[in-house]
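Comments concern the structure below.
Only one protein chain is missing from this complex, and each of the others stays in its spot.
Should a chain be cited, it is by its letter among A, B and C, assigned in written order, with residues numbered from 1 in that chain.
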Amino acid sequence: MATGKTYEESAENNDHLIRSSDSQHPANLIPELCRKFWTLGWVTGTGGGTSIRDNDLVYLAPSGVQKELMKSEDIYVLALSQQTDPKKRIYLRSPPSLKPSQCTPLFIAAFTKRNAGCCIHTHSQWAVLITLLLEQLPSNATLFEINNIEQIKGFGRGYQKQGNLGYHDTLRIPVIENTPHEEDLTESLEEAMDKYPDTYAVLVRRHGIYVWGETVHKAKTQCESLDYLFQLAIEMKKLGLSWLSDIA
Amino acid sequence: MATGKTYEESAENNDHLIRSSDSQHPANLIPELCRKFWTLGWVTGTGGGTSIRDNDLVYLAPSGVQKELMKSEDIYVLALSQQTDPKKRIYLRSPPSLKPSQCTPLFIAAFTKRNAGCCIHTHSQWAVLITLLLEQLPSNATLFEINNIEQIKGFGRGYQKQGNLGYHDTLRIPVIENTPHEEDLTESLEEAMDKYPDTYAVLVRRHGIYVWGETVHKAKTQCESLDYLFQLAIEMKKLGLSWLSDIA
Amino acid sequence: MATGKTYEESAENNDHLIRSSDSQHPANLIPELCRKFWTLGWVTGTGGGTSIRDNDLVYLAPSGVQKELMKSEDIYVLALSQQTDPKKRIYLRSPPSLKPSQCTPLFIAAFTKRNAGCCIHTHSQWAVLITLLLEQLPSNATLFEINNIEQIKGFGRGYQKQGNLGYHDTLRIPVIENTPHEEDLTESLEEAMDKYPDTYAVLVRRHGIYVWGETVHKAKTQCESLDYLFQLAIEMKKLGLSWLSDIA
Partner (left out) sequence: MATGKTYEESAENNDHLIRSSDSQHPANLIPELCRKFWTLGWVTGTGGGTSIRDNDLVYLAPSGVQKELMKSEDIYVLALSQQTDPKKRIYLRSPPSLKPSQCTPLFIAAFTKRNAGCCIHTHSQWAVLITLLLEQLPSNATLFEINNIEQIKGFGRGYQKQGNLGYHDTLRIPVIENTPHEEDLTESLEEAMDKYPDTYAVLVRRHGIYVWGETVHKAKTQCESLDYLFQLAIEMKKLGLSWLSDIA
């Protein structure tokens, strides 16, 4: 707030919050990320979303837009500290004629419970297929597990822990069941975070995935690494190869 | 018609109809969409097409051009109100040395019967494979059905209805049989629209798909969501997973 | 030759033959096409090639270059009328420190035997896989056949014939066996052209495909349509679907 105004004082819907010539400003970065995610097939047909937190401020892609065409002016902004009532969301800046994303409470969960700096939600087909394959299993249908693949080293060891997973560590991503209304996922997402405190991602059955990280860099590269592992796991399944192995 | 001329008065093949510095003008938007569709594999080898309606005016991609190289000057324009004889198409603007698309009567069906603002025709391989798989079934070979996948929420509930499909709703896309001449599909396309009044798309066996929407935004995002679901459904088939499930 | 010089008179390796500000000049078009083909996976790792004929002049991509980085200065030029001895190729223009493509006699066969204006050679994996699948068959291993797919209409009916194939027509692409030296394919390519005078393409077993057309437009769109059909045919094979059907 270089202007010295409080949010409430600044006129015209706080548009200064999303205007910056810095390419790394969240309001510029979210559209750039979404263009990239569209080419990766993660946010097809207005699906998915992305949010960045800068201290108390949260920047959010809106609902229902073509993600590869998103502009800074389409970004919602809210202050975490003002969200005292989960039923009554308060926005500092709302783009005219757009709707806020139903993902908002899920992004907020990653920010408040895990101190994340960025959270990405994709409808990646590989993620959906993993949840469908797990659904067929008699047991363990709520956990994706893979080990002994180098790309696993792309993940941090967990919340407030130093360093990354090792090659022999098993990466575990919990799966929660989908709900008709996306905001209703919040409770089970938070439960999964509590049950698997070190995970940086939660799969949503027949829907997609939420991935976060301390920074945009970490959220994005963890999301890429996961998608790589999901695609690899689907190909392994087609070729009759196991996701888990007991290499020393 | 800001110039105040009627179409008939304006000289030189009504080229003013396709000249605009507005990137959202249909004559600029159709080439941009077609470039994008070419990269998605939807309009390979001059296949497929796109049309946008602006009130009474209809803008159409021509036949037989490389879709990723299309220019505004290649666009046909007609007035819906002038198409009284389906055997005698009247164009306000015809590009020199090109041929009108055989898809024209099918696009017009979406505009007149469903009040669509945009109609997209693709030769997507996923769409073709879905129709080939359905053809193998003893029953139900003329309807693609899928449910309990989040991306289904990318579709409107139907013609003149408010809101979108829900997660548990079954998306149904009718399939019509292909004909040697594309314009001969019109009758069966219209029959499918009558039989499934809420559908926003019709699959054409061994050929591709027609998808429409009230706006360019809706037609394009519904087309993307469908292609996502078709690709997912093919992968599900390879992995032995069912398209329909009875999750509550 | 707007300068009025003969090829022999013009100095400096006839570089004027490959210098033009016209984006449609063959020396500009070949690099643009090769960039596009590289993104399609057709000319990976210096594989494949492209040639355009303008009356008596033939423009050729060189051997061994990274196709997505090719420049006009890399283009070879020869005059068809000067190629009287197939063992002694005469070039009007040779780029310094490059080697002519081994595909040259094959491109020339398409130009002289079929009056083609453009010939494209790809190492498309779909094309290679088709030839491998055919090799497993006890009979008919030298002919790819598919019918009743709309994209077949993307092909002309044949040499010196008017119009395109119809939906119910069977597209037939002959397969020739690969040889250690690419120029040694010339004889069997010409035999395949004689045996299938209406084909616009010849598959080379375990190698790729040659596709031509009367114009750059036709060669490129036929090459795209074929690649679409090959990819579709591989997916059909994985899903247990037949390439030929007897729909009326």
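Keep this in mind: contacts are C-beta pairs under 8 Å (C-beta built on N, C-alpha and C of every residue); 3 or more make two chains touch, one makes a residue touch a chain.
Worth saying up front: this structure is predicted, and the values here are computed from it rather than measured.
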Chains shown that the absent chain touches, full complex: A, C
Given C:R53, C:R93, C:H207 or C:K220, the one touching the chain that is not displayed: C:H207
Sole residue of C:L33, C:L78, C:L92 or C:V128 that reaches the chain not shown, by the stated touch rule: C:V128
Absent-chain interface as seen on chain C, which is shown: 41, 44-47, 66, 123, 125, 128-129, 132-133, 136, 178-180, 204, 206-208, 234, 237-238
Chain A residues that touch the omitted chain in the full complex: 148-151, 154, 166-168, 217, 220-225, 227-228, 231-232, 235-236, 238-239, 241, 247
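Throughout what follows, only the chains that are shown with their structure count from here on.
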Chain contact topology (line, ring, star, complete or other): line
Most centrally placed chain - per-chain CA mean versus overall CA mean: B
Homomeric contact chain B-chain C: same or different residue positions, threshold half: different
Whole-Å separation of chain centres (CA-atom averages), chain A against chain C: 46
Multi-partner residues of chain A (at least 2 other chains): none
